[in-house]
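Here the structure is laid out as structure tokens; the discussion comes afterwards.
Omission of a single protein chain aside, the complex is shown with its protein chains in their original locations.
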Amino acid sequence: MSEPLLEVRDLVVRHGATTAVDHVSFSLAPGETLALNGPSGCGKSSTALAVLQLRRPDGGQVRFEGRELTTLTERELRPLRPRLQPVFQDPYGSLSPRQRIRDAVAEPLRLRGRRPTPGQVAALLERVGLDPSYGDRRPRELSGGQCQRVGIARALAGEPRLLVLDEPVSALDPSVRAGVLNLLADLRDERGLGYLFICHDRDVVRHFADRVVELREGRVTSEWRPRRSAAAPR
Amino acid sequence: MEPEVVLSVRDLRVGFGGVEAVRGVSFEVRAGEVCALVGESGAGKSLTARALLGMLPREATVSGTVRPDLSGARGRRIALVPQDALSALSPVHRVGDQLAAAVRSVRRVGRREARELAAAALDRVGIPGTARSYPHELSGGMRQRAVIAMATVNEPDVLVADEPTTALDADRRERVLGLLAARRESRGTALVLVTHDMDAVRRYAHRALVMYAGRVVEAGPAREVLARPRSPYMAGLLASLPRPDGPRRLYALPGAPPVPGALPPGCAFAPRCPRAAQVCHRGEPPERELDGRLVACHHPDPAGEPG
């Protein structure tokens, strides 16, 4: 097996006196979907934020594409960030309410000094199953599922290798959820993306993940593979 | 022998400013039965449930009948378990006082007796000795139990639970559903369960009513509806759920549910329906009986596949 895309070792995250993540270790191969599963407050989301370095961990290592992230400064991290992108649970909260969809999707490109053409933005929107005419709207004018697709398009704009999906479908109705899960599965197959998939719903995890790490009270309790993923070709 | 009917709804319609959001819903709830209302957000499930309690928003216009009318007997005959039980208690009142307020509003008892009844109700849901606590002093699980204790303190015949498990993790979901089921077993309380958690429906409900765009599109014994849906809507909804033995690619219903007031002509589901034919776009299908089930579809499918 090739070098892991993401390797987390002995990760520790503390909130005041409580230890939210207590020496958690796992690794993720390119193109693999690893799920973190467990009840509320088990440390799933804290792990996600620490992997993304949006909250610096209190201990342990996070290696992404062979580089140690925890020792990098914020400035050194910035050029790497587009390659590991989050998709958050609240589809409305993660987009600026003032920004048009078009600008939100184009922002990661602009940040890297490029001047995105309307065609690029339209292509990104189409790739996530949205009509390019939605570019003129603001987040409030979209449904939850549509907003979540915009969030995915924005993540894709940075040409990432790893998506950290923090409960991306938990706020969605089942029929909408199916569409978003299918989209994520297609993108995974098409671009060989690795997913760190955080989800409390066992059925969804079993369906979507290649491997599942169970967390309880900040510790890894077990690791398992959904039975069919090895057998069924994608 | 079938148990008695405790609640009978006929042609219920709920509108806002001339736009109907619930468009003629009829069903019965029997003693000791769990009746699930399922469907996507905006299908009118919550409005239907609230109509049973007489707790619709002020500006709503209601027609049709709910017999017997229990809205004047809230607490004693019918009670609500609201969504998001974690934040449903008043932050400035002691838990026991909140329950006692419910007791004293419904029964003619003294302050002391009300307090005892409140304590007993907290005891029954497994959190004895919390009567003098404020909600913020309790854990999330305890607060959920306190909410259920509040809804059941006056021993109602019917409990309406409005998405009681939405946004809860698996452990907490089990606990809430377990408490509600225990209530049914010990006192024969009927339960109207509004949910889109099909797993809860499969395991707890006796009957399921599937709603779409303000109408019941399919109704019948819960297990049968889930195992062999006749309406293409329910079939599509089930196919969109991840299952261990299901296909790798989930079925996603195309399009979005219609907005009340801008319904398509004919069957409201027709624009998203794989089985839609000309007749579906012309007229709304009537409800009809199909081996013990009620289906409102021009092309009900005995196989129960989405198309």
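We just call them A and B in the order they show up, numbering each chain from 1.
The definition used in the following text is that contacts are C-beta pairs under 8 Å (C-beta built on N, C-alpha and C of every residue); 3 or more make two chains touch, one makes a residue touch a chain.
Here is the rule we go by: contacts and distances are computed from a predicted model.
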Query raised in the report: Absent chain per UniProt: "Cytochrome c oxidase subunit 2", "Fe-S-cluster-containing dehydrogenase component", "ABC transporter permease" or "Cell division protein FtsX"?
Result: "ABC transporter permease"
Query raised in the report: Pick from B:D11, B:D69 or B:E137: which residue touches the chain that isn't shown?
Result: B:E137
**Report entry** Residue, one of A:S25, A:S96, A:T117 or A:T221, that touches the chain absent here
**Finding:** A:S96
Report summary line: Among B:L7, B:A21, B:V66 or B:L253, contact with the omitted chain is made only by B:A21
Requested in this report: Just the residue numbers, please: which parts of chain B touch the chain that's not shown?
Outcome: 14, 16, 21-22, 41-48, 50, 53, 55, 57-58, 73-76, 79-84, 87-93, 98, 101-102, 104-106, 134-137, 147, 150-151, 153-154, 156, 160, 162-163, 166, 260
Query raised in the report: When the complex is taken as a whole, what residues of chain A touch the one chain not shown?
Result: 52, 54, 75, 77-82, 85-86, 88, 90, 92-98, 107-108, 111-112, 140, 144, 151, 154, 158, 171
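Throughout what follows, only the chains that are shown with their structure count from here on.
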Requested in this report: Provide the residue numbers of chain B that touch chain A in the complex, in ascending order.
Outcome: 40-41, 140, 167-172, 196, 198-199, 236-237, 240-244, 246, 248-253, 256
Query raised in the report: Can you list the chain A residues touching chain B in their complex?
Result: 38-40, 143, 170-171, 173-179, 181-182, 185, 200-204, 206-208, 227-228, 232, 234
